[in-house]
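Excluded from the complex is one protein chain; the other protein chains are retained at their positions.
Then we have chain A:
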Amino acid sequence: MHIVDGALSNPVVIAGAVAAAGGIAMGLRHLTLERIPAAGMLSASFFVASLIHVPIGPSSVHLIMNGLAGLVLGWAAFPALFVGLLLQAVFFGFGGLTVLGINAVNIAFPAVLAGLIFGRLASRGTPLAGAIWGGIGGGFAIALTTAMVAASLALSGDEFLPAAQLVFVAHIPIMVIEGVLSGFAILLVRKVKPDLFYAANGATA
């Protein structure tokens, strides 16, 4: 879900850049020296996860897993996901340069929000309950991302509105799959290494 250069109107691009700068600054404040290795490692993990293709019917989709990133990293997910987008743009030509800000906001803001709302629920209680909340968080984040991408287009011009609506509907199965996968990922983490949440996200400890 990378918007490319030239598609959005200037106010949307500028607002996105300002919001991204704010989000990154906020995320960096939560990153102490001790937590940089963990955050960097998870940032790399989510980059690799985005290379995984999951079959869906005759086609396949690649994962985004921003909800999971938010659940595990909290505010630090913002700079972590931004770094991933920067690397994708520079080395693979995905997305664009002037739209880095708005792309980062569209991916990372839902992640952080999912972390703030569902992070505590996913890391407490029985592993199964945590997994279910984690799954809901994962689906929620990708749904919000899709809605925000659609909104950035719709705000840039009425001509994008029909396509934006169509794409949102077409992404509903992806929201379900991302939710299910996030849930299972949380289930495994809760069983294998329950303290991962505290190691990665000092704030919830």
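Here is the rule we use: contacts are C-beta pairs under 8 Å (C-beta built on N, C-alpha and C of every residue); 3 or more make two chains touch, one makes a residue touch a chain; residues count from 1.
Simple rule for what comes next: contacts and distances are computed from a predicted model.
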Request  = Could you tell me which of "Chitin-binding protein", "Cobalt transport protein CbiQ", "1,2-phenylacetyl-CoA epoxidase subunit A" or "Molybdopterin synthase sulfur carrier subunit" is the UniProt name of the chain missing from the displayed complex?
outcome  = "Cobalt transport protein CbiQ"
Task = Identify the residue among A:38, A:102, A:144 or A:175 that touches the chain left out of the display.
result = A:38
On chain A, residues whose C-beta touches the chain left out of the figure = 1-7, 10, 13, 24-25, 28, 31, 33-34, 36-45, 47-57, 62-63, 65, 68, 72, 79-80, 83-84, 86-98, 149, 153, 159-164, 166-167, 170, 177, 180-189, 192-193, 196, 199-200
